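Supplied in structure tokens, the structure appears directly below.
Every protein chain but one is kept in place in this view of the complex.
Here is subunit A:
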Amino acid sequence: MPDPSLANAPSIEEHLEIFRKMVVVRRLEEALREMHRQGKTRGPIHCCDGQEAVGVAATAMLRPTDLLTSTHRGHANYVGKGLSTRAIVAEIFGRATGCCGGRAGHMLVADIDHGLIGGNAIVGAGIPAATGMAAAIQLKKLDDVAMCIFGDGAAQTGICHEAMNIAALWALPVVFVLEHNAYGLTVAAEKQSSIETLSVRAAGYGMPGVTIDGNDAVVVYRTIADAVARARRGEGPSLVECRTYRMTGFSTSDMGGYQSADEMAAWADKDPIRRTWDVLAAEVGAARLDALTAEAEAEVRDAFETALSDPFPVFEPHPASNPHSVALS
């Protein structure tokens, strides 16, 4: 892969938008955790604090028609792919106005109009899912791409291997974005694989692979843009391993006790939002960033306000999406 510092830089407007979206995600998750503390959420919620640069910058150059599969930890992907914050929040609170009518919940969010299909809570399932979509794109002779964002835990699943082999074999237009946050749920990456740098596996499939600083939004953007361009040209898949860290627990049900305080403190210093701020402040000044931050905060506040007063859905048999349902009562 060419040196990512040389090409594919985001425009200043794109860069500012990445910043704004990262703030949206952070505030969204802070609000979710606060709601959880108040006992107002339902089911586990998986936050990506500290990983926003991956989810947002890796999707920033995608078209609405490019297809993305995500994980159980997809908030940054949802926002990155352009879904409305209100529809996301409404879905997380099981409201009829959610992007899946409250049926999906926060892990399975999908929005075909934005090319997100979708979140997935079966670890690893998004990898062959994106590969299959890439096969369809290839068959239809489109220059769209499929992308999957998946974790270091998912990288150890059997289907990951099978999907990467087929993707390279058929030169499918898919980008494998490995969001390496150092843990599965609670099992440290070094207890999941005997190699530290997972991108070396790409060589075994015959595709390019690289490991980058996933907390540097510009590096993420440039590297992924290169992989996306390659896929669009019909040259096949790439693997980009983004090293990052999950600042809060694996979910709201995390009871802790498996991460060292030193490790957490070291990563707190690498906060991708603060780093993006530093880079952008030098270019556009702090006032502009303050304004964007306020805008993002207002968007999240509004989303919670409206979504929380939205109605709950009423169960209806859904013959259109479940044609073979029997005995519904």
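Everything that follows uses one rule, which is that contacts are C-beta pairs under 8 Å (C-beta built on N, C-alpha and C of every residue); 3 or more make two chains touch, one makes a residue touch a chain; residues count from 1.
In the analysis below, contacts and distances are computed from a predicted model.
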| item | value |
| --- | --- |
| Hidden chain of the complex, named as in its UniProt record, picked from "2-oxoisovalerate dehydrogenase subunit beta", "Acetyl-CoA decarbonylase/synthase complex subunit gamma", "Putative DNA modification/repair radical SAM protein" or "Sulfite reductase subunit A" | "2-oxoisovalerate dehydrogenase subunit beta" |
| Residue touching the undisplayed chain, where the options are A:192, A:248 or A:306 | A:192 |
| Identified contact with the non-displayed chain, of A:24, A:57, A:79 or A:123 | A:123 |
| Residues of subunit A (touch criterion as defined above) contacting the omitted chain | 42-44, 94-95, 98, 101-105, 107-108, 120-124, 153-154, 156-158, 184-187, 191-193, 253, 255, 257-258, 312-315, 317-318, 322, 325-329 |
